[in-house]
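Below: the structure, in structure tokens.
For this view, one protein chain was removed and the others were kept in their places.
On to subunit A.
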Amino acid sequence: MLLPKARGTLSEQLFTALREEPGTAVVLDAGVADDAEDRAIALWASYELHYRGFEDVDDRWEWSPDVLRVRAGLEEVLESELRERYDAHRPERTSDRVEDLAKDLFDYIAAHDGPSMARYVQTDATEAQTMELLRQKSVYHLKEADPSAWVVPRLPTGPKAALMELQFDEYGDGNPARLHQHLFERGLEAAGLRSEYGAYVDEATVPVLESNNVQSFLGLHRRLRAASLGHLAAFEATSSIPSRRMAQGLERLGFPDEIVEYYREHVEADAVHEQLAVRDICVPLVAMEPNLADDVFLGAFACLDTEDRQARDLLERWGVDA
């Protein structure tokens, strides 16, 4: 993947610097960003140095203090905006007891009300809209499960083994042909879309980039490990039923079986994953470290909130009442 297109002053400066030799003196300041879009693409690229990198960027930039400094400035904005929205949506827990956490977390996720993109695809979306949705979704699905992988070494025994049990399934249970990222790649190819990692980043909407960034942010900061797992729990717990709707919509529109299969796999897989994420990962972690309970809900909110914003934005563009 090559560096994406800059989308403002900050990303322009950052990407110009990244094309130079590492060590070149760069003075970058997150404060020069023009707007949320400029911040989102700059942060996205600075995280991407930790995943697969860019062909036109020297790998040593990954740990450049200059890049890390600008990244930290961007993360500060991301986190404060996220926490501000979360404050308006804190859970009303029945108790602080860890025994109630599974139920409270499932209830919190179920009570969240947002626009349903899957429902729209199931019954109304056009082929062109669905193709656009797949391109937008590819920004995450081609690195599906990777952001939670950062958390593994940061966990105690029980939650660590449980997270690996879930992740193993995301990564195809050892079979590359079943790797979820790869199922999506095959689906994109079959649908006539590009399947290389990051192929559609230049057209990614701001909410899509932000959602990607939130996952990397939570995954890469050990202090937010519980939020990363809360995000995972909410993601898995809002997947089976929407995946079935997506599969039905894709079939309605005559999409090839490979892309339908990606969603069908998620109907069954995520019915398992949601139970594992809540009962075997989040609950035991909070049982060991009770002060992490609120972070689990923060992460769950982050998932629900960023998914809503992506859906609302696309539906609005399409002139659909959400």
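The criterion applied here is as follows: contacts are C-beta pairs under 8 Å (C-beta built on N, C-alpha and C of every residue); 3 or more make two chains touch, one makes a residue touch a chain; residues count from 1.
Please note the rule applied: contacts and distances are computed from a predicted model.
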The complex's invisible chain, by UniProt name, from "Cell division protein FtsX", "Oxidoreductase", "CDGSH iron-sulfur domain-containing protein" or "ABC transporter permease subunit": "CDGSH iron-sulfur domain-containing protein"
Among A:E165, A:E251 or A:E289, residue touching the chain not depicted: A:E165
From A:D38, A:D270 or A:D308, residue that would touch the chain that is not displayed: A:D270
Contact residue for the chain not shown (choose from A:K5, A:K103 or A:R317): A:K103
Missing-partner contacts on subunit A, residue numbers: 102-103, 106, 110, 157-158, 161, 165, 168-169, 173, 239-241, 244, 267-272, 274-276, 279-280
